[in-house]
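Report on one structure; see the data block that follows.
Complex shown without one protein chain; remaining protein chains in place.
Just so it is clear, A and B label the chains in written order, and each chain counts residues from 1 on its own.
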Amino acid sequence: MTSVLLQPEHEFETQDIFVNMGPQHPSTHGVFRMVLAVDGEVVRDVLPYIGYLHRGAEKLCETMDYRQGIGFMDRTEYLAAFNAELSYVMAVEKLAGIEVPERAQWIRMILCELNRLSSHFMFLGAFGVDVGVLGTSFTYAFREREVIFDLFEEICGDRMMYSYFRVGGLAWEVTDNFVARVHQVLASARQGIEDLDGLLTANEIFQARTKGIGHISAADAIDWGMSGPSLRATGVSLDIRRDEPYLFYPEVKFDVITGTNGDVYDRYICRLQEMYQSIRIIEQCLQRLQPGPIVPERMSRLLRTPPGEVYLRTEAPRGEYGVYMVSNGGNRPWRCKVRSACLSNLQALRDMTVGHYVSDAVLVLGSIDIVLSEVDR
Amino acid sequence: MKGLIRSFLTTGSTFLRKPVTREYPETHRELPERDRAFPLLLWDQDVHEPFCTGCHACERACPVECMTVMMKDNPAHTSQGGTSSRRKIIDKFWIDYGRCMRCNICVEVCNFDAIGMNNTWSGHESSTADRLDLVMDLQQLLSQSRAGAVKPWIAP
Partner (left out) sequence: MTAEFLGIEMPVLLEAFIKVNIVVLAMTVVVMALIYLERKIIGRFQMRLGPTRTGPFGLLQSIADALKLVGKEDLRPTGADPWVFELSIYFIFVPVFVGFVVVPFAIGWEIRALELGLLYLLATSSVSGLGFAMAGWASDNRYAMLGGLRAVAQGVAYEIPLVVTLLAVAMLSGSLNLREIMLDQGTVPNIVWQPLGFIMFYIAMLAELNRAPFDIAVGESETAGGPHIEFSGIRWSMFQLAEYAHLWIMSIVGSAIFLGGSAWPLGEDLGTPFQLLLMGIKSSALIFLAMWTRASLPRLRIDQLMGFAWKVLMPLAFIQVLVNGFVIVYDLPLLLLTVQGLIGIVVLNWAIQRAVARPAGRPGIAAWAASEATS
């Protein structure tokens, strides 16, 4: 080591460049901002900034009665609003001790799984764009998302902010041709998954870009409190639908998809395979769907809950979506806290990104599948 | 190279399929009956007055407080020599479409089926240059139902 260049007086002064990504950037999936310290093309450090989409949804819920809060829950998770509503209404039901009729539960399951499909479609589409397929994956995904949203619009009137689940059941009965329409949507969704699968999965460039990138170990993932497909990609088989069953999930057969490496590719594969499982669940639900009431017979017009607290979590497309609610006996929650899966998953961003290239930072962020409205609430 | 060829074949197959684009401004997709745009007040065609009695139920239930309601005595009530059975009737009504989050709660709480969600394209294509133009008064809220242009779907 006697090189002239390495002698102190000749030592190069190098400096990291700070590259600011977001809140206005094509691949930050909303209004997320991160500052990358870059040495050449290699990311040395990541500093995330959140809060651009904070609307105080939790605090707003404390000023509203239980029915009014449902609309705000939609908006905390706009890509999987049914799943967000589900956590909220089930928390209230648990607090108030309300029994939900069977039919309502089956329909809730179908709609939540359909919403999981549409949410994962969104992920696959956006992820393809992050890898750089010029929107082809995006249009494939949106094609199928539109089909699902058309069905949702026929049932509850709105395409994204459904406000359809109610404490105790559903707001109204589904359409008469519901079962046939769901079958139609599933056939179309299968085609969409196959298209996206064919476009991306086996592609050598895609594999070279995603394999081994953004690795996180199972222990680290648990330490960061990750959940959902991002956690399962590391090999931890944790699915609240199976481990802490709600609705009728124990009565349907489905596999919990786990990865092995915990890299970007595994997170992608987990979500892709989960979509097939969702289709499987929906098909079983459709067989079990029986006519019946959709709201309990005895429901008071103005819902009051006994004092107490409850934490209820469900498996939303991005992971554990929990609602912690404290009631002091009134008709509105005294405290309502949303445990957001995205926020916990996002915390591991630095661990996953440092040491990779700038292009990979975009991929890692995309693979966590964040929804900024859920992070900031 | 196998995977690359598979990608090419996938895009090739979609190249030959029919495009799914809906050419929006020219062709409007038929909206489902339950489609929810913004709330409207309904018109009782039999007695030629609004269904709304100004009972404030929707105003109280609205999560975003976008409604303002004022009632008055109904001049057309039978006791006044009219034909209506409504003792009270709506006097002034404002809905701020800029605040409304289309949650359908006002429709659910209404005891008279007097308010409904617009399920036509006119409800969706309501952009204005000024935010204040989104505050609808009673006449604007009633006009479509009065003309028979809308038949909102109200959950049974």
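Quick note on the criterion: contacts are C-beta pairs under 8 Å (C-beta built on N, C-alpha and C of every residue); 3 or more make two chains touch, one makes a residue touch a chain.
Only a predicted model underlies this, so the values are computations on that prediction, with no experimental measurement involved.
Although one chain is not drawn, the whole complex shows that of A:Pro26, A:Gly51, A:Pro245 or A:Pro293 it is A:Pro26 that touches it. For the options A:Ile222, A:Val256, A:Leu286 or A:Val358, the residue in contact with the chain missing from this view is A:Val358. Residue A:Phe206 is the one among A:Phe32, A:Tyr162, A:Phe206 or A:Tyr321 that touches the chain missing from this view.
Think of the hidden chain as still there; on subunit B it touches residues 1, 4, 7-8, 10-12, 14-15, 17-21, 23. Contact residues of subunit A toward the unshown chain are 17-20, 25-27, 38-39, 41-45, 128-136, 138-140, 143, 199-200, 203-209, 211-213, 215, 263, 354-360, 362.
In the analysis below, only the chains that are shown with their structure count from here on.
With centres defined as mean CA coordinates, subunit B is found 30 Å away from subunit A. Residues of subunit B that touch subunit A in their complex: 1-4, 6-7, 9-11, 13-14, 20, 31-32, 34-36, 61, 63, 101-105, 108, 117, 119, 153, 155-156. Per the touch definition, subunit A reaches subunit B in the complex via residues 64, 67-72, 75, 136, 140, 143, 146, 150, 153-158, 161, 163, 171-173, 175, 195, 198-207.
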